[in-house]
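Just one protein chain is left out here, and the rest sit where they should.
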Amino acid sequence: MSGGKLYGLMAEFENPNDLVAAAREAHEAGYVKLDAYTPYPIEALTEALDIHDRKLPALVLFGGILGGLCGYALCYWTSVVAYPLNIGGKPFHSAPAFIVPTFETTILFAAFAAVLGMLGLNGLPMPYHPVFNTPRFALASRDRFFLCIEARDPKFDHDETWAFLTKLGPRVVMDVEE
Amino acid sequence: MVTAKDLSLARLAREPEYWRSLEELLETDDFRQHLHREFRVPIESGVNRRELLALAGASMALAGLTGCTRQPTERIYPYVRPPEEVVPGEPLLYATAHVHGGYARGILAESHEGRPTKIEGNSLHPASLGGTDVFAQAFVLDLYDPDRSQTLTERGEIRPWSALLAAVKLALEKERPTRGAGLRFLTTAVTSPTLSAQIAGILQAFPEAKWVAWEPAGRDNVYEGARLAFGEAVEPRYAYGRADVILSLEADFLGGGPAQPRSVRDFASRRRAQDTNRLYVAESTPSLTGARADHRRPMAPRQIEAFAQAVATAVGAIPSGSGPADPFAAAVAKDLLEHRGSGLVVAGESQPPAVHALAHAINQALGNAGKTVVYSEPVLAGPANQAAALAQLARDMREGRVSTLTILGGNPVFTAPADLKFAEAMEKVPLRLHLSLYDDETSRLCHWHAAQAHPLEAWSDARAYDGTATILQPLILPLYGGKSDHELLAAFSEQPEKTGHDIVKDYWRGKLAGADFEGAWRKALHDGVVEATALPTRAVSVKSSPLSAFDSEPHSGDSANLTVLFRPDPTVWDGSYANNGWLQELPKPLTKLTWDNAALISPSTAEELGVVNEDVVDLLLAGRRVTAPVWVMPGQAAGCVTLHFGYGRSRGGRIANGKGFDAYALRGTDGLWARAGLEIRKTGGHRQLVTTQHHHSMEGRNLVRSATAEDYRRDPGIVQKMGEAPPGPADTLYPRLPTGSYAWGLSIDLAACVGCNACVLACQAENNIPIVGKNEVSRGRAMHWIRIDRYYAGELENPETFHQPVTCMHCENAPCETVCPVAATVHSAEGLNQMVYNRCVGTRYCSNNCPYKVRRFNFFLYSDFKTEITKMVRNPEVTVRSRGVMEKCSYCVQRINRARITAEKENRPIRDGEIVTACQQACPAQAIVFGNIGDPESAVAKARAEKRQYGLLAELGTRPRTTYLGSISNPNPALPAAARREEGHGA
Amino acid sequence: MTDVTPRGGGKAAPSPGAILAPGYTFTTLTDKLASIALSRRTPVAWFVGAAVGFSLTMVLLVAVTWLLFRGIGVWGVNQPVGWGFEIVNFVWWIGIGHAGTLISAILLLLRQNWRNSINRFAEAMTIFAVACAGIYPALHTGRPWLDYWLIPYPNTMGMWPNFRSPLIWDVFAVSTYATVSLLFWYVGMIPDLATLRDRARRLGAKIVYGMLAMGWRGSARHWQRYETASLLLAGLATPLVVSVHTVVSFDFATGIVPGWHATIFPPYFVAGAIYAGFAMVLTLAIPLRKIYGLEDFITAKHLDNMAKILLATGLIVGYGYMVEAFMAFYSGNPYERFMFWNRLGGPYKHMYWALLFCNLVAPQALWFRKVRGTVPALFLLAMIVNVGMWLERYVIVVVSLHRDYLPSSWGMYHGTIFDWATFIGSIGLFLALMFLFIRLLPMISIFEMRAILPEAKVASEEEA
Partner (left out) sequence: MQIFHRSTNTISRVSVFGAVFFLAFLLWLFDALNRSPYTTQQGVARVQPVQFSHKHHVGSMGLDCRYCHTTVERAAYANIPSTKTCMNCHSQIWNQSPELEPVRESWRTDRSIDWVKVYDLPDFVYFNHSIHVAKGVGCETCHGRIDQMPLVSQHPNLQMSWCLDCHRNTERYLRPRDEVFTMGYVPAGNQEAIGEQLKSEYRIRPVYELTDCSTCHR
């Protein structure tokens, strides 16, 4: 794990409040390529890091509409166009009956859009990530809170950023190698 | 047993005058136990090797190979030299006859590439007029019965036919010095002119030889009765269609008799709304005739006799003097008197000669003779009193006077009266020969057993009830090399090797009308009747002397004593059809029992004895004993126990053996039809009896609608008013879907239907419907596509009985179709509710959603795919269904398609009446009409236009294509009407 | 790190109203919950339970093999009762499969954070119950090897399913429900799988959990999308869960059979499903918290809340029964009326009365706080409701069918030994899956539990 390129600098905090405060300061200091790592979702971080992503709801809406259209189209095409059959004297286009499959495909497509969209936008699956190179990072899924400023941030400078992070009162600041 | 407390639930159902049969649906503990027994969990265990292989195959299939439906390679074997008339795939019809109890009923046998597959009625034949009974429909199955005897054996060793001929020759040599004194021939009832001529020839050569005929359900009483009345044995011939008032003294002419299809046809022609006849029935045990009666009285046998006397006295046929006047008898007599010349009194075969004589006397006194009844020479050949002749034979055998006994057909060891100890007597005969379809109880005790040719395999002839002869022609060579009666008898003649064809043809040579014998012969074969062979009618007159001496002892109800009645079974008859799966599984018309017989006991007697359904009892009569399960029979005369003989076979074949109990074991010559002195002892045992119908009340639902002729005349709309009006054609939000050129529909006239079951079997034969066996029927899995529902109403001891054939209704708004997930059941443009077996995955949702419960499911692999020979009976036009698919009535779509293709090739529309469904074809009552309801001129459209037309459960909005015509009754206003009719049933 | 912390990282017993015992920190909570899956020490009770589950699963396999080999006739179904145990069990299992998604989705939307300790295994229960339910429609057909014809796909026959059939709706609803539930469950587990990945000692476990965790690292950006997706999924799953039992009820409600054809069915079935689902959650939660010492997480408050839901939904179900009875008479339809009398007094009356006792009478005890606070009583009541809901489906399916329109066709139905074996076997399969899940996956959502710890509160948030 040694000798690699530097990915960034990581600061470890003991409680969420410190992290949120640190994240806000880092953001306000002009760092853009930075991320916080927490064992549970903290809403305040979103605002502190100014994360705005509205893509997912739009994707889900699209998925739902597509699902609904596909579902109804399937029912309509098979029952009216492909092989119209007199079934119990019901009209070929039995709209009320078609609503049920349509509803279900709507939900199904939307749910797939939500899950796949979330994974895709998050870039998952990503079993390898530089942050895992830091041994202490295992605690990010337990009880520690991390703030990482990436080396590709235009404002990044190893020593300067190190000093900046140290100033935020972390438990420890670490190098993260690629 | 049923107590008043138990009735509480019945009351909840709102309709106090309807009762739920017996304790069954009164929810007593007995009933629950009964249910638990009936529906006990069957545990199939044991896997044999073949099944294991099948399992292995199934798992392979499950492993995902099923998507590819790669078909195995099939082969084609064309003819080497094609027969002239056979076009592969096109069936041919041959006219012949089905002989039942000796009497012929004309049939047309359908042959597919040489395989007889289906029997239809011959409309040119007087006893059929196109209809058939159940036996004619079913007997084609016997042809392919793998259990049939397949060899000629001498003491169990297989021998060639020539060996038998040699043995006969040797025996005849021995007989010659005594002029045949030791020679005996035992046949069943014979009407065959050829056979009787053959026997006559033998008797001429051996004057001391004797011919004995034995039919377990024979007509001795008819002939003896005539002898009593007229001094000679004559054959009465009834014209039911001409009678306005009919009194049946236990004459079940709708359920049996020498010309049952014809009687039903004639009777039903007078049951429709106009010109309705009136039927009175006095009987001891419920029959189909009783079920159709306008007034029915259950009576013990002695009471019937008294009743007949009372009527005879009242109409002045015999001098007065008998007991107190019964108001019923008085009313019947009055009605008969009012219809002089158009009344009819018929006595049943089970009635003693005296009752027959009384009936003849009444008919004569009222001027009915010559109008509704005519007389001719007896149709049956051979000795007039069969029972006496058989008893004499038994005596002769026991006393060593018989040296050679030749038995042609029949199964006397099984069927002879028990007191004759026929088997024991027979063993004294040095040479015994038996020709029969099965290696049966009699064959086992004979030295020689020869396989008999099935009637569809051999040449023969037979007479109908009026004497009309039919030449029976074979459709197929004997499958098992069997010989006909004629061929065996030829062995006793000068020409022992003569073929059946030559024997029959030579007999008729010179007897056919016209100079051109070959032409006349071909015409007789083609038509299925030999012209001008009906026996001429004869004028006979009642002699007063025997009747005035009529014994008129008082008939007090000696209820301490039970009377046992012996009757042939409604489905296996005298036992000769016992190995026929179709008949075994056919629900008996009244009890709806299958696969079994039972001791039928009236409800009150059952209560006295403390027995319920399925209790096993010992029946003791004159030192003889039989063990039987009890079935409580509504409408049974109190104190009478009916036993149906024909069951309890031990060597009848795999289907017959072990089913039911042998009632012959109790039947003696001292009371072939009825005998008092029966004793019943409870054994504490149970025997499962299986029915296809468990509930017998209509629950106040207007399922079978019935009106009196009087009410119907007053208000023709009465039938339709009995139920909620169904939605009209315009009462729908749905758009009209495209409809075809025809709109198929079926109409069933409940006024005509007598519930004879012929349609059920015709459908089974036509549509390759499998049998499932007793166990599966007990689990509610019978497969019949058309079933006959039987309901009771009124009092328990004498209920009114209703029959209702139920087919698929082919609903225009079919509830079954909507719910099928794979569109395996959909509607055709012509209104057929199509069931596509190959698409069906078997969710059974359609069956659940069918209000008529006419859908049938293959819970297991019911169709026999293994036995090659039984496959031959199948109709190649109908798919054989496999395991896991639903099936149901298709309106005989194969017949529709055949007619359509024929019509289209001829560039014309399908004619009305061109398509005849199997049920319609078989129906002797012509109650079923099929056709295009869109054509107002069609028979079915006319039937539907009648005011008594209604749809079953039509208020559900199903728009059924099968509709019913309400039943019409014609009660005598002078007699108290049954409660139900007053209510306008179900309104 | 993974040793089981002494019971109750908490120093004191949880107070009656708490949804989590006091004294837990991120550390103790994580370690305690993760250790259940990671520990090599397995409670004896687990082995007993799993053994029972697997043995019964073998019974299921035997029954199913015989069924496929011989045909559907080995069951008790007949004419007129074309559906028996198989559909009863299907509806029963599907009903049970409702609580999980409901707890996860609806309570998430309603911000009921007491759900956080029970949602995970309730979701697992949902999935396993749906799996058990799925066995039945798949096997109940006469030719199960052709079941794929219910799926619309282009084929050589040119045939398509009938979209008017409620069974096709079932295919869509149940498969969608199973898929969405599975997605919801899995997505909800990703952060916890990351925790397990990071806590596991053995490399094999690290790799397996690591692959399942998909490289989750707790990034704030990920959390943001994750929370959005969870909310959206919850929003989708809520109507879905309602629709599924509605569609199942359509199997009956669109039928013509008296006793099936009722407009009350959709809401009544959904309420019944929730009812049955919560009963099953209680049935599982009570022994589990005992075996694994989870009283700190599944507290008296949880049991109390669930008991209240049970009571409420039980009352809705009772209302459904009353409406059925009322409509039978109000409709003026003689067939409906007869159907109801037949339930009350027909051959299956014992079942109907028993179901009224189980579903309507017995749960009334939950009005009393004391009963809700007595764990064995709650367990007993939950079991009674489980039985009652099975009886309810039996009454609806079998008792309606056995006497419908034509008295001539009335009949009786009794399950055969293979019906029972399939039913009991499916319970075995459920147990086996459940025990595997408990052993291998985090049965309580760790990250969501962290969020309700007092130290999880972010001060600045309150200001904002």
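Read from first to last, the chains carry the letters A, B and C; within each, the first residue is number 1.
Note that in this section a residue touches a chain if its C-beta (ideal position, glycine included) is under 8 Å from a C-beta of that chain, and two chains touch if they have at least 3 such contacts.
What you see is a predicted model, and the numbers here were worked out from it, not measured in a lab.
Here the chain not displayed is in touch, across the complete complex, with A, B, C. Across B:802, B:837, B:930 or B:964, the residue that sits in touch with the chain not pictured is B:837. Only one residue in the set C:206, C:349, C:439 or C:457 touches the chain that does not appear here, and it is C:206.
Of the listed positions B:168, B:504 or B:878, the one in contact with the omitted chain in the full complex is B:878. Touch with the chain omitted from the figure is made, among B:90, B:275 or B:497, by B:90. Touching the missing chain, out of C:70, C:98, C:140 or C:197, is residue C:197. By the touch rule set out above, chain C reaches the unshown chain at residues 154-159, 197-198, 203, 206-207, 210-211, 214-215. On the side of chain A, the interface with the absent chain consists of residues 1, 83-84, 86, 125-128, 132-133, 135, 137-138, using the contact rule stated above. For chain B, the list of residues touching the undisplayed chain reads 67-71, 73-82, 87-90, 738, 740-741, 826, 828-830, 832, 834, 836-839, 877-880, 890, 893-894, 896-897, 901, 904-905, 907.
Basically, only the chains that are shown with their structure count from here on.
Between chain B and chain C the centroid-to-centroid distance comes to 56 Å (mean Cα coordinates, whole Å).
Contacts with at least two other chains are made by residues 159-162, 164, 168 of chain C. Chain contacts: chain A has residues 85, 87-88, 90 touching two or more partner chains. Put simply, chain B touches chain A in their complex at residues 732, 734-735, 737-738, 812-818, 820, 823, 826-829, 959.
Residue ranges on chain A touching chain C, taken from their complex, read 15-17, 20-21, 23-24, 35-49, 51, 53, 56-57, 60, 64, 71, 74-75, 78-79, 82-83, 85, 87-88, 90, 94, 97-98, 100-101, 103-105, 107-108, 110-112, 114-115, 117-119, 121-122, 124-129, 131-132, 137-143.
The touching residues of chain B, when paired with chain C in their complex, are 8-9, 12-14, 27, 32, 35, 38-39, 41-44, 51, 54-55, 58-59, 61-62, 66-67, 693-701, 703, 776, 779-782, 787, 789-791, 804, 806, 815, 818-823, 826, 839-845, 847-849, 851-853, 855-861, 883-886, 953, 956.
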